[in-house]
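A protein chain is absent from this complex, but the other protein chains hold their places.
Labels for the chains are A, B and C, by order of writing; each one numbers its residues from 1.
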Amino acid sequence: MGLVLWIAPVIAVILSRIVNNTKQLHIISVCASFIMLLAAGFVTNSVVSYGTLTYKFFVSAFYIDAVSIIVLDITITIGFLVSIYSIGYLDEELKHKKTTSKKIKFYYSMMYVFIFSMVLALTVNNIGIMWVAIEATTLATAFLVGFNNDEHALEAAWKYVIICSVGIAMALVGIIFLHLASIDVVSNENALQWDLLYNNAKDLNSSVLRLSFIFILIGFGTKAGLAPMHTWLPDAHSQAPSPISALLSGVLLNGAMYAALRILAIVNRNLDDSGFTGKLMIAFGLLSISAAAVFIITQKDYKRLLAYSSIEHMGIIAVAFGLFTPLSVFAGFFHMINHSFTKSMLFLASGNILQKYNTRKISKIRGLLKILPVSGTAFLIGLLAVSGTPPFSIFASEVNVFLSIFSAEHYILGAVFVLLLAFIFAGIAFTLFRVFYGEPQESQYIRRGETNKPGTAVLIVLMLIIAGTGLYMPGLLKDLITSAQMIIIGG
Amino acid sequence: MENYYDLLSVLILLSSFVLVANKKTNAYIKTFRIQSAFIALTAGIMGWSSAVNEGKYDILIVCAIIVALKVIYIPHLLNKTYGNIEYRIEKDFFLNIPILIIICCGLVVFSYFSVSNIGTLTGFHINHQVVNSFSVVLIGFFFMISRKKAIGQIIGYLVIENGIFVTAMFSTHGMPFIVDIGIFIDMITAVMIMGIMVTRINVKFESINIDKLSKLKG
Amino acid sequence: MSWLTPDYLMNWSIIAYLAAAIAAVIFYGRPHLCTLLAQSGCIIASVLGAASAFSMLLTGREKLIISQLETSIPFISIDLTLDALSAFFILILSILVCCVSIYSFGYIKHYHGKRNVSAFHILYIGFILSMFFVFSAGNAVFFFISWEIMTVISYFLVVFESEQDGNEKAGLIYIVMTHIGAAFLMIAFMIMFVFTRSFDIFGSSDAIPDFAKNLMFIFFLIGFGVKAGVVPVHIWLPYAHPAAPSNVSALMSGIMIKTAIYGLIRFVLCYLNIQDTWWGILILCIGILSAVLGVAYALMEHDIKRLLAFHSVENIGIILIGLGISFVAFAQNNGFLGSLALAASLLHTFNHTLFKGGLFLGAGSIQYAAHTRDIEKLGGLIKKMPVTAVLVLCFSLAISAIVPFNGFVSEWLTYQSLFTVIVPGQTGINIISILSIAALAMSGALAAACFVKLFGISFLGKARSEYALSANEVPASMNVGMGILAAFCLTIGIFPMFFLKLIDKVVFNISGIIVTGELQGGFLMAWYPVSVSGNSITPSAIFIASAIILICAAAVIRLIGGKASNRKYGTWDCGFGELTPRMQYTATGFTKPLRIVLRILYRPGRALKTEEGDSSYFPVSQKYSVWTEPVFEKYVYGPVLTNVKKFSLRVKLSVQTGSTHAYLVYIFITVLALMLYNRLT
Partner (left out) sequence: MINITYLIVQIIVVIAIAPLVNGIIKKIKALSQKRKGAPILQLYYDLYKLLKKDTVVSDTTSWIFKAAPYIVFTSSLVAAMLVPVTTMLDPIWLAGDLILMVYLLALGRFFMMLAGLDAASTFGGMGASREAMISSLIEPSILVSLITVGLTAGSTSSYQIMEYMKYVDTPLIRPVYFMAFIALFIVTIAETARIPVDDPSTHLELTMVHEAMLLEYSGRGLALMELGASIKQLTFITLLANIFIPHDQLILISGVGAVVLSVLIYVIKIVFISILIAVAEVSTVKLRLFSIPNIAALAFILSFIGFMQYFVLGR
């Protein structure tokens, strides 16, 4: 059954190369993602019952434990929601002649290449392959970022490819050093297998490992959008079609963070102390949050603003993982989940807004709640949620992050952290709250009403999720996160 | 054997200096080709010894791939891309070449300073080679920064990739085979994608000067 | 009588609120029914809530757990726990909600057919419930959650009429400031958790070291101060309160800002157990500043609701003066004085809820009838809306602390606490206390001036515009709602003892000292012995004496003067002929002397625009305008905001330059820097 996870996207890619009819493409995509959703449910279930799953396959083993299953479930759920949303989105684009059915074909195939590589990255045991898969996600999304094929999109895509490739190349350097550190411990056939490295972490060469971690952090940090390597992120997120932005923000960033986390676990186990890694992670995290805080307050483009908010949240997650206490790692995972759902909802809503108003400029959007009742509400709720307002889910995880910071006796850090988040809220409120009220300009000829029906349904589902998980955590999820935290912390 | 490796690592490093010193785009491609050839040679020697000593052929296969890809295909691809793009004379670098070279020397010193302490790994006298090859990574990176044109950036990226590969070679006799293959696939895809983009950029912006791509700010 | 227990009633009260909200959702399409059901639901719920709180206070139980639900998210649980303090605040809340809901029957009518009434009711009920939870939260995280929900919902209510000028900005300032304030609360709660490993509000703070306690105090002060609207973080208040619909403003000003007072008492006094005198002194200073500046700025406002909002700042200042003395006294282990001052400030909290709620409702009535909030456009309303006029007059007298009303009683108690705190020898506290007395006196007099302006200009004289001419008496339900509040004001003013007894239960619960034991003398009398002899007031006696004197005076006059005839005639016009409404004193004119005297606070300006005619002696038109500057916004917040924006822009453009090379340089430098760091450590 687990195999379906890898086969379904491949089939989807192949089919979408063959089929020409847009409607059939939609069906294929939804079916594929639905099947993956079922498979993910199945795999989750088996992980919960049996612990780690390993599939010997080809040369490398697939290795699924609670850590991967969390990120995997996020990926697949959001993938499913995005695929539903895309139906309405692409139809609308098609209606306004902004795209062609040929490009839709391309869109779907690239999207499933992306999902495939994402799934691959999350399920392989071999860190080298993981790197390959993550680099593949960059390449798969490169053209999706440039999907609109105008100057801006092209510029964003170019920066995306160059910066992410270079960044991720640094991660490769790190992986080589990791290999070097383990050369005496792990035989060449099993080189870079995560479980072996992890189990034998104590015997690795510490000084090489430290160097390795630096490169890993910079490399995957680039991909995860940590400042100062975040620079590609606002461009790519703002220029990509909104469903793709949702995937980038809700899925891709997690993937990079996941890879960094895996290696973080090894390094910390080796060094027997999270001081070295913690300092770096926290520094990057805090820098990201501050960068987001500074950049958000004068932001003029709402999708860029959301992108900066993603940087902020990746910063929060980095801080949480950097602290590396059981509490903080738990909070980090929890925050990762919440951020993914909230941010994808925001990007999906922003897609509807973009289609309706045809502009990314905040100043040209007024009367959102009237024009787009559901998307507007989703956007508003999303903004409140994303800035940590209770009772939405991000608040719940932020409280846990705060607590873990304070519990680790980083008082000043904690205070700065809380205030920065409040400052970001202020920035978002200052720049973005005005769009909900008033009336759009006469010259924009905007008609009331939602156009993207499936998208609207998705938004409602997401709203329910983020509101629901704010005050309730399913027991299954809690178990999963706890076991993931146990895996990372060890013990 | 180590002597050959030492020599090759220095040659590879040297080729990257030559790259930085070059002014013209076709010269970049040529230098890259030479550098790749050196790398293929290194891989060949290594592969040969491992085939003889351990009966493993994967490094030899990698060597073959390098020859096919980096020495033949990618330079060809780049030449083609370059040929498609109308030639314009534009200053390609931000700083003048002597300064660039001095900075690159600094980078080598820096990488010696920061990598040489990574501790003695028993059984490997690799530090110097690693320092050299790691310097190639940094120089490649720096090359990307110093060149304005898109092609320069692609080449810089490839040099980083070369540097990484050599580092891997010298430090651990290469990555696991499957990883290497994956990396090659990624690399070739990346280069192709970049190539396509360069063409598009040339159409849209009527230049491949990356500095013109600065509409997305803030 | 199990159904009379507080928890049982409390649960039903919550259920009634929820039912009202559900009814509001179900009857989405039928606004009249929706209003009827939702507001009646609120009335029932608030009566239940009041009953519950009342019985809680009477039973004198220390602590009562209503419900505790784990959410399975670590550290987040729904925890409703009552003690006397919460019960007291819930009592205030319920009384106000009951009156406001009665009022809303009529008031909401002008929304029917124009707006989404259902959404309004849901927000309204959500707002009430969130305050309910704030008062009854048993752990700090749940408190924070309720607190933030309260903020957010009230934000939506503030922007409910977002199409009107300035409401958006009002909402924005409001939510930004309160959210930043809440961040400080969050930090304080985190410190609390770190040392005690618990979020239990009722727990002990012994494990917290002194420096952390001091920090927590500062953070609580900032966090709650923003919500309470104390100077200098008051600026959101005069924007947000006018922007909200009037029944909501009544709730916001009447009770929402009191959540901050609740928070200060709950966390600083009950939880942290005051440990330093400077805490109290700091609060005292803030109180003085707020009391004087609040009323001073109120004086210059001509928008009724803005004026009232500034008065909220003033009254919070007065409450804080009481609270400050109480903190000082507790820090000096003077339990009795602490309790007295606490009782004073709690009573003032209650009183302010009553009269400020009533005043905002009155402002709503004026707006409902005359469609404007600008005092300058009103006039003569006393003849059009006689009942409203009487009620607003009552509230005006109450807020100016004039005698037979409740405002005086609590101010008197505050004076008495200040009086008692002054002991020869302790320099700092004495000086601050005497300044507090001066501030209280001045703010009382300025408030009186302000409400003379409010009432005199808008209700008396002649109508100044069409708006005022076309006004009519508002629906009876609105007056009933206000009437109940006015009745409370008068009752507390005349028979304060009964309410003091209630407050005493709260104070006893906190300090273990009964104040009314000392304040004895039957239900009519408040007698309080100080060192030498008793200071006391007997409002009821005064009331009776006044009544007797009034009757006697009338009788004597009748006796001497006989039956006199009244002749109606025009107002004295110096022989110029008919007086027009434009010749009346305006609100601007009325406050001019004070504007000039206190110009340092207002930085007033004026301009005369003349349109020249044929000769300079015959100008076509002249336009004279005066204005006052919003000093805090202009000289504090404005520059800060501009600089933040400037900084952001500068950093943004110099970091995110759009150049790929720059971006690569960042990564490159990061690589080098980290390698260096690794090498050097």
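Throughout what follows, a contact is a pair of C-beta atoms (placed from the backbone, for glycine too) under 8 Å apart; a residue touches a chain by one contact, two chains touch by 3 or more.
These figures come from a predicted structure and were not determined experimentally.
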Omitted chain's touching partners, listed by label: C
Among C:Y8, C:F202 or C:F419, the residue in touch with the chain that has been omitted: C:F419
Contacting the left-out chain in the complete assembly, out of C:S565, C:S616, C:S654 or C:T681: C:S565
Of C:N430, C:S465, C:T491 or C:T657, the one touching the omitted chain in the full complex: C:N430
Listed residues C:A19, C:A448 or C:A487, member touching the removed chain: C:A448
Per the touch definition above, residue among C:T259, C:S290 or C:S400 touching the missing chain: C:S400
Sites on subunit C contacted by the missing partner chain, in the whole complex: 379-380, 382-383, 389, 393, 397, 400-404, 408, 411-412, 415-416, 419, 422-425, 427, 430-431, 434, 437-442, 444-446, 448-449, 451-453, 455-457, 459-462, 527, 530-538, 541-542, 545-546, 549-550, 553-554, 557, 560-562, 564-573, 579, 581, 583-585, 589-594, 596-597
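One rule holds for everything that comes next: only the chains that are shown with their structure count from here on.
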Chain-level touch network, classified as line, ring, star, complete or other: complete
Winner on C-beta contact pairs when A-C is weighed against B-C: A-C
Distance-to-centre winner among chains (Cα means, whole assembly as reference): A
Subunit A and subunit B, separation of their C-alpha mean positions in angstrom: 30
Between subunit C and subunit A, distance of the C-alpha-averaged centres to the nearest whole Å: 44
Between subunit C and subunit B, distance of the C-alpha-averaged centres to the nearest whole Å: 69
Sequence positions of subunit A contacting 2 or more other chains: 158-159, 162, 166, 211, 234, 295, 298
Sites on subunit C at which at least two other chains make contact: 649, 652, 656, 660, 664, 667, 671, 675, 678
Interface residues, subunit A side, partner subunit C - complex: 158-159, 162-163, 166-167, 170, 210-211, 214-215, 217-218, 222, 228-229, 231-232, 234, 276, 280, 291, 294-295, 297-298, 327, 330, 334, 384, 387, 389-391, 395-396, 399-400, 402-403, 405-407, 409, 411, 414-415, 418-419, 421-423, 425-426, 429-430, 433-434, 436-439, 471-475, 478
Subunit C contact footprint on subunit B (complex, rising order): 94, 110-111, 113-115, 117, 138, 141-142, 144-145, 148, 153, 210-211, 213-218
Residue ranges of subunit B touching subunit A (in the complex, touch as defined): 115, 117-119, 121-124, 134, 137, 141, 144, 150, 153, 157, 160-161, 164, 167-168, 171-173, 175-179, 182-183, 185-186, 189-190, 193-194, 197, 200-201, 204-205, 210, 213-216, 218
